[in-house]
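Once you've had a glance at the structure underneath, I'll fire off some questions.
With one protein chain withheld, the remaining protein chains of the complex are depicted in position.
All chains are identified by letter, namely A and B, in their written order; residue positions are counted from 1 within each chain.
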Amino acid sequence: MNSGFLPATSLFLGGARSGKSRFAEERVHATGLKPYYLATGRAMDDEMSERIEQHRQRRGKDWETVEEPLALADAILQTALPGRVVLVDCLTLWVTNLMLAGADVGRECESLLDALPEVDAPIVFVSNEVGLGIVPDNRMARDFRDAAGLVNQAVARHCDEVWFIASGLPLQLKPQR
Amino acid sequence: MNSGFLPATSLFLGGARSGKSRFAEERVHATGLKPYYLATGRAMDDEMSERIEQHRQRRGKDWETVEEPLALADAILQTALPGRVVLVDCLTLWVTNLMLAGADVGRECESLLDALPEVDAPIVFVSNEVGLGIVPDNRMARDFRDAAGLVNQAVARHCDEVWFIASGLPLQLKPQR
Partner (left out) sequence: MNSGFLPATSLFLGGARSGKSRFAEERVHATGLKPYYLATGRAMDDEMSERIEQHRQRRGKDWETVEEPLALADAILQTALPGRVVLVDCLTLWVTNLMLAGADVGRECESLLDALPEVDAPIVFVSNEVGLGIVPDNRMARDFRDAAGLVNQAVARHCDEVWFIASGLPLQLKPQR
C-alpha cells in the first residue's frame, strides 16, 4: 500500500462486513486532505439508522458528511473541491435508490463517469460485490444484481486503483502488480 | 496476461455480471483461431433469450454457436477440431441442466475431464462461483451449490490456467505467480 497517496479515482470492493469501508477510510485519512463522506444510504428504518451512526462515530469529527441518494454526479462536482478528498459509500445503495426511483441506471452511471475527470480531488468509491451467491428467486433481485455488477465493472474500468477486501484484508486487482 | 496464447484448458470463474464471459471471449479472440461458442444455456423464457442474444451480439459474426445443455463431453469431442478454439459458457448452467434431468453430476464431470485430453484445440471454460453467500433455505439450492462447487474444483484441478474475475478485473489463481 502506498501510504498517504491516493490516485484520482479508486474503488474498494467487498462483501457485507468485509471491512471495505474501514479500509477506504484509512486510505482517505492518510492523505491529510479534508475528508468528505458522501453517503448514498438513507436512514429508512432503525437498523439502517444504527449502522449509519456506527460508521459516523468510527470516522470521527474531522469528516464532513454529505447525503445524496440519487444525484451522485452533481454531488461529486459540488463536493470534490481542491484540498479535499471524497469517499462515496456506497455505489450499491446508490444503484438500489436509482432502481426504486425508476431511473435509468446505465445513463446515471455514464453521467457519474463523465463527471469524474472534471474534479480536482481524489474520489474513493466503496461498493459491494453481490453476485457470488446462488441466483436469487425473484426477478427484481436478479435485475438489481445485474445492475450492481455492471456499475461495478464500469467504475472499475475507469478507476486508477481497485481493491478487493475480504475479512479486512486487501487484494489489489488494479493496477496488476 | 499472455496475449494470443491459450493453454490446452483454462477456466474463468466469477460471479454474476463479473465480466467473466467477456474476459474469456477476449482471450479466445486473441488466439486468431476459429472461435466456437458452446452454449449450455437454453432460452426457456424471455429473460434468458434476451441475455443469450446480448452475448451473441457482443461476440460478433466470426463465432460459430453450438448449443448443448447436457452431453457436454460429446459436444466438445465433436467441436474441438484443430484450428479451432472452444469456449464453454457455462459450467454452472450445465450442472443445473444435469440436475433437472436427474443425471449423475459426478459421473458426467468425470466424462468431461476424460474427454479433454482427446481433443486438439484449446478449451476455455466459464463458470459461476455461487458459494459465497448465505446458506440457501431450501435443500435443492444447497445441493446445487454443492454440485456446482465440486465441478468447479474438479475442472480447476484439471485446467492449466484458472482466473477469478471480479468487476471485470482478473486475479490469476493458477498457475501461481
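Simple rule for what comes next: a contact is a pair of C-beta atoms (placed from the backbone, for glycine too) under 8 Å apart; a residue touches a chain by one contact, two chains touch by 3 or more.
Keep in mind it's a predicted model, so treat the numbers as computed, not measured.
Of the candidate positions B:11, B:121 or B:169, contact with the hidden chain is made by B:11. The chain not displayed touches subunit A at residues 14-19, 47, 129-134, 136, 141, 144-145, 166-171.
Listed for subunit B, the residues touching the missing chain in the whole complex are 11, 13, 15, 129-135, 139, 142, 145-146, 148-150, 152-153, 155-157, 162, 164, 171, 173-174.
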